[in-house]
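With one protein chain withheld, the remaining protein chains of the complex are depicted in position.
In this document, chain identifiers A, B and C correspond to the written order of the chains, with residue numbering beginning at 1 in each.
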Amino acid sequence: MSEQPILNNTPVENPEPEIRLDDEKRVRVLSPGLLIWRRFVRNKLAIAGLIILASMFIFSFIGGLISPYKQQQVFRKTDTAMREYASAMINEDLRYIVKDGEKFSNIAAANFVLAKNNKRTTFDYAGTHYSFKAGAEDFYEIYSLTEIGSVLMLGKKPNFDLNEGETLTAEEETAIAEAVKTKTAAFELDGKQFVLRRDGKNNIISVTKPIAIGTTLIFDASDREGVPIVNNYEFIRGAGLAILENESDFTCGGQTYAIVETDDKTTVYRSGSEDEPFATISNLMIRATSPDVFLSTDFKNAFLDAAANGQRAFSLENADGEPVEYTITRTHNTYTIRTASLTELINMYAPPSRSHILGTDSNGMDILTRLMYGGRVSLVVGFVVVFIELIIGVIVGGISGYFGGIVDMLIMRFIDIFNAIPFYPIVFILGAIMDTMQIAPMQRIFILMIVIGLNGWTSIARIVRGQILSLREQDFMLATRATGIRTMRQIFVHLVPNVMPLLIVQATLSLGSIIIIEATLSYLGIGIKYPYASWGSIINAATNLHVMTNYWYMWFPAGILIFLTVLGFNFVGDGLRDAFDPKMK
Amino acid sequence: MSKYLLRRFLFAAIILIFGSLIIYTVIRCLPTSFIETTARQRSSMPGAKSYAEILEELNKLYARDTSILDGFFKWFKNAMQGNWGTSWVFTKPVVEKFREVIWYSIFLNIVTLFVQTFVSIPLGITAARNQYGKTDYFVTVFSLACISLPTFFLATVLKFIFAIKLDWFDLYGAVGRFHMQLDAWGKFLDLAHHMVLPVVTLSMLSIGGMMRFTRTNMLEVLNADYIRTARAKGLPEDIVIRKHAFRNTLIPLVTYMAYLIPNMFAGSLITETLFQIPGIGFVAYTAVTQGDIPFAMFYSFLTIALTQVSLLIADFMYAAVDPRVRIN
Amino acid sequence: MAFWNKKQNGKKSLDPNYISAADSARIARENRKITTAYEKKRSRKNVPESEYLTKMRDPKNVVEFDDVHTYFYTDIGTVHAVDGVTFDIPASSTVGVVGESGCGKSVTALSLMQLVQRPQGQTVKGEIRVNLGDKAYDIVRTPTEAMTHIRGNEVSMIFQEPMTSLNPVFRVGAQIDEVIRMHNPEMNPDQVKARTLEMINLVGIANQEGVYGMYPHQLSGGMRQRIMIAIALACNPKVVIADEPTTALDVTIQAQILDLFRSLKSRINASIILITHDLGVVAEMADYVVVMYSSRIVEKGTAREIFHDPRHPYTIGLMKSKPILNKKVDKLYSIPGSVPSPIDMPNYCYFRDRCDKRFGRCNGAYPPQIQISDTHFVSCYQYAPENEK
Partner (left out) sequence: MNQQPLLEVKNLKKYYPLRSGFLNRVTGYVKAVDGISFSIPQGKTMGLVGESGCGKTTAGKTILRLEEKTDGAVLFEGREVYDIGKEEMRRLRPKLQIIFQDPYSSLSPRLPVGEIIGEAAREHKIVPSDEYDDYVTKIMLDCGLQEYHKLRYPHEFSGGQRQRICIARALALNPKFVVCDEPVSALDVSIQAQIINLLEELQSKFDLAYLFISHDLSVVQHISDAVGVMYLGSMVEYAPKDEIFAHPLHPYTEALFSAIPVPDPDYAMNRIILEGSIPSPANPPSGCKFHTRCAKAMPQCKEITPEMTEAAPGHFVSCHLFRA
């Protein structure tokens, strides 16, 4: 038949076709990889899962690198707070203003107070004699005495015995003699003070030299320039003496000052500028809390007015003309003046902003950065635990499945018993122990990984065993035995690659549940502890009702991240299972 | 059958004994310093026994002076006679505390089981019926989302939305403040009202798994030859699904549900804690985190027992729905 | 984009037997489009009867397949599982459909039942006319609701696997009851049960009452297949499709079932479509034989014509390649090559490349059906008049 002539209407050019109909090259098929890939991508969720997971990995592992902040970087902020601005008290303590070049020690001052209280006018300290002039209650001028000689009254005639180098004028001698006679202890002559002291029959003559002022009065300059002048010994002495002597002015350093006394305070004006107070004198001490701050007279006046009226607050314009509010609190005779001022604080619970996209947490750390580092911990814990589970599961399940029989029976019963043990109570107890023992946070993570891993390996072992048992029954495994292939090769070349797909699926799905377990433990405060963060421990903040209610951004993003990651693993695992499932078309 | 049952019971008993032996061993291995610290803390609580008493009771009940095996059997004997010791935290016998609180958990879990069953099985079946369709995608996403939700996060979000923002429910507790003043019906309503969020939480978490399980099994069943036979008989599609496919899906499903029971109690531990429902879970959590050894021991034993009981139930249910098993 | 394509092509050249990822994605996309369109059409509600009512070509036929095309839209391309099949089932006769696996014989039968695995599988062209006495339905266009009255009632089916074809959780009796009740709603439960018992008896089971209450797993394979036959015959169908009814059974059990079929043939008023790959079974049972190869009918005729006067080289080869008991041959005849994968079939005789009688004309288009006798048709150029295309 084949010898028949070829008819015209049939193609003759190509009697033998290139490809036979039954040639397997004619119809292209899916390659093994593509087959799995096709099945995988048919499941859109698996793709979504892959994308989610990729983003999570980038977020956690690369995000931490590009984040401008460090994991444990604490942020501060400047904020207005009511801070102590100044304090005021009625001064009852003596202050001592010492003349330049003189010495007046604390012990001398104590002797002074003793003498004053004993109504004596002189006192000694360290071989030096002192005297003071008691003015009003609150102003004392303290002198040191220098002996110049002695005088012996022989009858009415004074007999001077002067120290070497000392001289007395005739007037002075007369005055001294007069004083001895009248038993005056001290007198002044031409601005020079003399003090007589009885020493037996002798009267020792001393001249005084003012060295210090002891006063409870407070001298406040009205402006910053006046401070050195006002705090000067000369000025204080001048002003004090003038007040004592009820004079209306005094001179100090070539400048004349006028003193105006009112009910509760005394104001000093510089001559020539009478409308501008130069200093105030009072027994009220107002001091700024910060040494940099100079309290103006206006402030003091405003305060005094307010204090006098029993007000709790007052307002005053500052140098820029803006009103500033001050509050007054009083304890005993001390007033504290507070005002809102800028200060630096830990930036807690900051709401989302440009610099902290998700705000800051209760430690003032950037939540977004914490989330990145927390993601690392969560993912790494997940992977390590899965690794532990796989190692134990594959070995135990493999032994059980491959050897079968009594070995299998024993292992499966052991797994049954192991599975019966409740996981959470054990972990809670363990957590309590770790808390009591104060285990280091890093060690905690390791212990946690081992515990979670021990919890999960049984399911892997079961799967591996089941798979190997069923593979073992397949003819191709029988064929490896029939062809005399070594046991190791049987296991690793023929058996293991066939278990792999299922293992990959199981590992992917396990990762999700492990992350949830870790997060749950961390949320309950048993897992990852500060300073390390995991997503679960970040949500732990929400256990605080206040935080949960008011600062959603502290816990919600972490929860969403856990949710998305686990969802991603589940999506991918599900897709892989479908892809690897030989039953699927 | 009775032989099989006997075997099953024996096996459950063995697991129970070995499981509790492990629990006992763990407790015995607790560092002494931990026990003493905790005991000391506990004894300083109001109403608690003295430190010496606590330690003495512990030594007696757990036979801490003997070897682990001896101690275990002593403990086991005590436990079987109902002597579980006194809880350190609650300062009353463990069993008494258990009786007080278990009803909350049972109520919570049974309601959840109902909700879950009636939501997930129909949804799972619907998904399987149009595989790769829109419904299937929705159901798959929903169920996987449920599986992926951490309990505490779901609970927190629910509380945030429904208790704080909308103020529909109380944040915590099983009953309201004025519970005692209500009549019986009011008390029940009050309890039910407080159970809404926990039930929703627990249901959401378990719906996912069950829905997946139903769907997978349904898909398998739908590919079976007898489904084709049923169609070839001219049965309308919904009878094919409702009768022929569903009965077969039920076989693995009842087993799954039986396994679910102990898991639900473990799961409700977290949920009860989050909502502070004073059920066994919350109480156990409180006790165990504070190192209450008698209660921890009791709770662990209870969980193992529950697991074994549920396995037995699973076997029964399996036999009930699968005629092939019934005969053997 | 062009660069990307180039890369794809480069990859393809590594192993030309594999579909590239891009192609595979394209195929998947197209398949989805096509199947969704068909599914949409199928899921319409309240289709008017006029759309699927038709007329028999010959009223003596119970079923007429007329140029039926059933395609499967798979990941590697469109599988033409049934590609233009035309044959008739005359009333009260047995038609054997023979062919090797994948030749489309089962899909032909499933198309008649509208049980092709959807949505991948769709009957895309042609008519399957079923004679319901007063009217005739075109199964291809019949909506699912109307199908439920035909399936199990007018057309019923027996499947290959008796072990899995019965629902394991229902009693055997209930499964027969069900189909009777379904199609005879007027019967009361007692009548239904009586009918069931009658059917169990009919298929040669003595212990009717006992079997009625049994579960399928308590029965052996042969018994289950008997039950399947009882289910199929319960409603007095016009056509019974037996899809490899004995393939899964042992030889001695197969003999029992064939014996049963033979005895039933005379007692029931149904036509049987017997699908099998076993020529012996067909020879024993069938009045007419349809030989299928690669989704098409290559030869059809009466059993005698086919077995005594086979014309198509495939039919001849098939018969020669099967060793026959007590018939000695030194070397079995074997058809070279293998059955082609039914994707992207070219337009020439599908058997050409395996045929030892091919000649020039075989390179032309697929051969038309050539009538040898009244009933005998063959698709082969050998028998075509030379002037005919």
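The rule we apply is simple: a contact is a pair of C-beta atoms (placed from the backbone, for glycine too) under 8 Å apart; a residue touches a chain by one contact, two chains touch by 3 or more.
Predicted model only: the values in this text are computed from it and were never measured.
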{"item": "Which of A:162, A:241, A:485 or A:504 contacts the chain that the document leaves out", "value": "A:485"}
{"item": "Given C:132, C:174, C:214 or C:283, the one touching the chain that is not displayed", "value": "C:283"}
{"item": "Which of C:36, C:191 or C:220 contacts the chain that the document leaves out", "value": "C:220"}
{"item": "Positions on subunit A where the hidden chain makes contact", "value": "24, 29, 32, 409, 474-476, 478-486, 489, 493-494, 497-498"}
{"item": "Missing-chain contacts mapped onto subunit C", "value": "15, 17, 100-101, 220-223, 250-256, 258-259, 277-284, 286, 303-304, 307-308, 317-319, 321-326, 329, 331-336, 338-339"}
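To be clear about the criterion, only the chains that are shown with their structure count from here on.
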{"item": "By mean Cα position, the chain sitting nearest the middle", "value": "B"}
{"item": "Inter-chain pair with the most contacting C-beta pairs", "value": "A-B"}
{"item": "Centre distance in Å when subunit A and subunit C are each reduced to the mean of their C-alpha atoms", "value": "82"}
{"item": "Whole-Å gap separating subunit A and subunit B, where each centre is the average of the chain's CA atoms", "value": "44"}
{"item": "Centre-to-centre distance between subunit C and subunit B (centres being mean Cα positions), rounded to whole Å", "value": "52"}
{"item": "Touching two or more other chains - residue numbers and ranges from subunit C", "value": "none"}
{"item": "Residues of subunit B whose C-beta touches two or more other chains", "value": "none"}
{"item": "Subunit B contact footprint on subunit A (complex, rising order)", "value": "42, 44-45, 416-417, 419-426, 428-429, 431-433, 436-437, 512, 516, 519-520, 523-524, 526, 536, 539, 542, 545, 548-549, 552, 555-556, 559, 562-564, 566-567, 569-571, 574"}
{"item": "Interface residues, subunit C side, partner subunit B - complex", "value": "113, 115, 144-145, 147-153, 156-157, 159, 161, 164-171, 178-179, 182-183, 215, 217-218, 228, 231"}
{"item": "Contact footprint of subunit A on subunit B as seen in their complex", "value": "15-16, 18-19, 22-23, 26-27, 30-31, 33-34, 37-38, 132, 137, 140-141, 144-145, 147-153, 156-157, 159-160, 164, 171, 266, 269-270, 273, 284-285, 288-291, 296, 299-300, 303-304, 307-308"}
